[in-house]
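Written below as structure tokens is the structure these notes are about.
Removed: one protein chain of the complex. Kept in place: all other protein chains.
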């Protein structure tokens, strides 16, 4: 292989390894922001997302997503993908798929049956995620043809995960004691330091997530990669600062959990446009993400009374959709503010809605069937005592 | 230096950095799976493995391993290696050596004298590990000549560590209260979340461990590297899923600590053959590793009553040996299942046995001498109160 | 872009990502080595160092540092840097700036007002650090012209942070209960395991810090990079071992917190000379760093009664200055021991003093003004109850 | 004054707290303890299954004036009840004197 | 012998400890509890502000011989005082017998 091709492959592998590490970030964020009695269960869910995702995506999901297109809608599946010249892409896409699946686990934490969750996670990885992914990233999907831009997956990965999380949180219902007569009660996470470490690990991994999505680094891609790293970092920083300021104004003090969420919101929001916007654009997208996530968490919790313990719906669903739309505004080539008119924005809206609808409908069908058959939720007693002792006969802390 | 050579050097450095990070993984796994009163002691042991390993391996170990061969058995040592064109290899091999040494600390945790341990760790890094490593990896070692395959060190690194750990665990004896009349009592780890983070960090580092062992990425190595990343990831995933299922069947619930061990078992098992087997082969090797580790931990604990707090013997020793043998079965070029007959399998068995014997005998001699001189074990009072307060006058948690 | 240029850019981006991760290391070290009641505040400070640093350094700091020189003293600032061919350098320098700022937070932990700290951190990132950085790294700064060597920033980054930390620790005063009649009382950190993980993450990031400062990997830089990785690793190891031995002799037991500090001391000390010294030189520099840090912490605490909870002044300030001086002794090209005479050493001393004076004076002015206006310190009640509950209305552990 | 020490299931704590608040018992202290008793809990760790009688419980210490004793005990008895082994115990003992640190009040005044 | 149970602010612990040492009360045990009482503390978590009466406190258990009771109570009353709501309580009860495990001493000898 020639040096430039090696460079590209190497870059994809390195970025894939960084994205892999995001699994640790998700595990820490989700355990840190929930109660200690369920920490073991969350560990198991995250490990299984990764493991089942790895096996399932290789076994079939990858070709559902990237196989030859059938009507611009789905790839032709082949089993046990083994093209030895494409293993770096398989790896990179596998860790992306695992990310999409893992988003759901935070939103349904603390009350969901482990066996049910595993089945859902598997379907998410081999059906729901790869099909809508096909529409955007395979090259011949119908959204690609429309001109929809989602560079690294604000919608393809994060929104899909976020909307599925929303459906999950609704269907499984709030944790016992979360709402009393429509009033939301705080259920503080048991270890914010672990949560903060998780956020920093996610931020780290996101450099791989976004800059790796260039899928090359040789030639002209080099400066593009560096630009993506900057936009990604700026949006994250802006998101955190904004969320801190908004929380400072709203509650009188700079709030730790909101600030951390703000960083993630900025990261999710910039994911779609990280290669299309300028540093200033990234800053503004991060600011918008950081502000919106605070109001969104508030709204979903206090107005809708949907219990999403780690804010997955707001961070990944809402900010993912938002970030995708904002590409239509801030893209230096074709964005509304750069004289491109409403065309791109319209296409972005179509993509966001289409994939949102897909995720909501399919997640609903799967979860509804699971609810009616093996059940979504543990018994009241199990929930109150903690999932760890009932689902795994273990305590995390001894 | 020409671009392809730079690529190779860079890859080795990056992988070395990833392997370096495994030290953090080992520290977290070993502390998380043991009691809090000994956590500081385990931190110190792991840091010292790394530090003494770094100094010792540079000062002499590297040339014992890679120096010009003396009878295909040992390299000619030179002090303070300083070939400025080979520093990347020195680095990569140093972090490997530190890994081999660190495996032992988990098996003897909670009862071993700190000073004794340090001496042993030093000998391990400059004598035991480099000599058997010479046989396989120097290029002219007698096992290389036989055709023995251990790509990234299932045997050279992990088994050597695992068998030394076995000898250590036997000689130092079980922790007080671990066995009552031959019945094994559980001594739960104090923080499984930290343990889980450790496992994910190890998994991360393992990409460097296995894919870096290609020692190149330019030209044809590029696809090989990507393939290794895939086999490594698949085997880890398969190991975790299998261990979870086996534990689910055996104990009625999916067990957290076993699932985490399963991932490590899959990783150790694939290390020898990561470049020689197909993805399907990797999956099966992972499954075998994940199943065997559960039974092995059970057997060593309940039948042999050897107290190995973190399962180092089973994970590194047993799965390392097993994975090396399975190369003879699954290697696409020369494996039993691929029509290669029993030849390769026979050679693999010779290597596993020879290196196993070497590790057991040398570790026994060193530890036995230490036992008779300065002693292996802390006093009963120190053990019961915890090593931290006696060996380091500190508590980890305040 | 041509392959060699891509290699260089890629290396800088990867190293920047590693340096980014040091933020997690600092967060863990600072929280682990202080009390749990302030952990949330430390998290917030570290996140804000990073976020404000990212925004401020991009917005103006980068050009203050690297803009066209004005009298070899300061760069010509331009707002919102956006040269799309230099984004990799912007990223790499941004994470360096964030490091310098973050050093201060550890020294003033547990008693400093959050709002004040944020303002200081911002000024640090956009004024104090970039100006002295300009003198050494812009290429035409007056210290560069003198021949001052600070390869990766022992002085430019660490000492600047360390001396600012010293001024901060003095002006803000010791924590309540730290000294009684001049006697120093121990205030043990609440989680040394988290602290140890932080140290290992810092060590990991330091490979990027030092080896990335080569700012290239192609051609001749390749072996230089590998050499830097080795000197960095050796110095860290030597620092830890030395600090352990010194503490063992001084207090009768190998001390955990000192050993961990020793590793950091070795890393800071080698930062200036990592590319200029031999492995043996690195070993000796590490040994000196590891020994000096123990005595320095002792002296600053017990003799000067300056309360520096995590030892930032000793680790970054003292060892940074020391390491810079030692370049004049151990540089294989021009060092005292290599027949270079006292010339280089003299230049190193000038640089260390000039930058030290700069950091002390500017930090003093800023902090003094802040003290007289909005105040540096929280109320006694807030400090005793913990900053988390008063400054953030939150507890980290629930 | 009497001290009521109640050792209850952690999972019942919120209900007990509400029940106490309803009868205007707004002062008490609690902490987590390990209880040894009749209840057994199955555990698995690294392949060793074991069942332990050491179970996490919450310990409430409630000092009330004598007239409140009965209704407070009743409130706990009802709200902490599940009917399965392991519901816990209530112990009543005598308190000779109480002080409120803030006001230096003594006796009955101090427990209100 | 009497048992003094004092529930104080965590932030006052060092002063209380010093005060006790000064009157030669060098034996006691303490642990952290959550106290429910008059004091309220504002919290925010993920956008939900709430105020809770569940506040971290330190619980001291001090067994003293009868003559020491008054000065020990006094010492705590003074050293734990801030004057704001939430200073805590002191409860005094009777201890019938005390043993020192090391020497098997009983009674007065054992609490010294």
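Letters are used for the chains, namely A, B, C, D and E, taken in the order the chains are written, and counting of residues starts over at 1 for each.
We adopt the following convention: contacts are C-beta pairs under 8 Å (C-beta built on N, C-alpha and C of every residue); 3 or more make two chains touch, one makes a residue touch a chain.
Owing to the predicted nature of the structure, the values given are computational and were not obtained by experimental measurement.
J.: Can you list the shown chains that the absent chain is in touch with?
T.: B, C, D, E
J.: Touch as defined at the start, partner being the missing chain; which of C:16, C:266, C:311 or C:351 qualifies?
T.: C:311
J.: Considering the complete complex, identify which of C:185, C:305 or C:379 is in touch with the unshown chain.
T.: Checking the options C:185, C:305 or C:379, the one contacting the hidden chain is C:185.
J.: For the full complex, which residue in D:34, D:51 or D:103 touches the chain that was left out?
T.: Going through D:34, D:51 or D:103 one by one, D:34 is the residue touching the chain not shown.
J.: What residues on chain C make contact with the chain left out of this view?
T.: Its contact residues with the unshown chain are 33, 184-189, 247, 250-251, 253, 255, 257-258, 261, 294, 297-298, 301-302, 311.
J.: Touching the absent chain: which residues on chain D qualify?
T.: Its contact residues with the unshown chain are 2, 5-8, 31-38, 53, 57, 59, 73, 76-77, 80-94.
J.: Across the whole complex, list the residues on chain E that are touched by the chain not included here.
T.: 1, 3, 17, 26-31, 61, 63, 93-102, 104, 110-111
Keep in mind that, in the parts below, only the chains that are shown with their structure count from here on.
J.: With respect to inter-chain C-beta contacts, which pair, A-C or D-E, contains the greater number?
T.: Higher C-beta contact count between the two pairs: A-C.
J.: Using C-alpha centres only, name the chain that sits farthest from chain C.
T.: D
J.: If you average the Cα atoms of chain B and of chain D to get two centres, how far apart are those centres in Å?
T.: Measuring from centre to centre gives 49 Å for this pair.
J.: Counting only Cα atoms for the centres, state how far chain B is from chain E in Å.
T.: Once rounded, the distance between the two centres reads 51 Å.
J.: Could you list the positions in chain A whose residues touch two or more of the other chains?
T.: In chain A, residues 3, 7, 14, 188-189, 251, 253, 255, 257, 392-395 touch at least two other chains, as defined above.
J.: For chain D, what residues touch not just one other chain but two or more?
T.: Touching at least two other chains: 43-45, 49.
J.: Please give all chain pairs that are in touch with each other.
T.: A-B, A-C, A-D, A-E, B-C, B-D, C-E, D-E
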